[in-house]
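Worksheet: one structure, shown below.
Missing here: one protein chain of the complex. Every other protein chain is in place.
Moving on to chain A:
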């Protein structure tokens, strides 16, 4: 059973950004943890594409298959989410339908001063990123 796919690119990583006079360490904060139903799939760039596709397929198939699943993608994972949704639709030979919604997600970065003695304050910077939410469902006959 695969672990929950979390949003990508938001694990805290240390990368120095040398644009301020005081050197800062950039730490990307994870986006807010969103409530997740059983048929919610969050796509990231780390997990194998085939594995994510198989997971979505399994959610739709089977005896306990859901009537619809919702695929979410943030930033670079938008492309992958769209690909997965279109592949699912192609495999179903037209039985599935897609509904796509877009949104903007606010992301917060923490900037910490490199040197603890430096006079820099830990800053936070917010930026926006695009997200897509694709509903894949069997239309009611």
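Definition applied: a contact is a pair of C-beta atoms (placed from the backbone, for glycine too) under 8 Å apart; a residue touches a chain by one contact, two chains touch by 3 or more; residues count from 1.
By our rule, contacts and distances are computed from a predicted model.
Peer 1: When you check the chain that is not on display against UniProt, which of "GPI transamidase component PIG-T", "Delta(3)-Delta(2)-enoyl-CoA isomerase", "Ribonuclease P protein subunit p25-like protein" or "Aldehyde dehydrogenase" does it turn out to be?
Peer 2: "Ribonuclease P protein subunit p25-like protein"
Peer 1: What chain A residues would touch the chain not displayed?
Peer 2: Residues touching the hidden chain, for chain A, are 11-12, 27, 29-35, 37, 48-50, 53, 68, 70, 75-76, 78-80, 82-83, 85-87, 90-91, 97-106, 108, 110, 112, 121-124, 126, 128, 130-135, 137.
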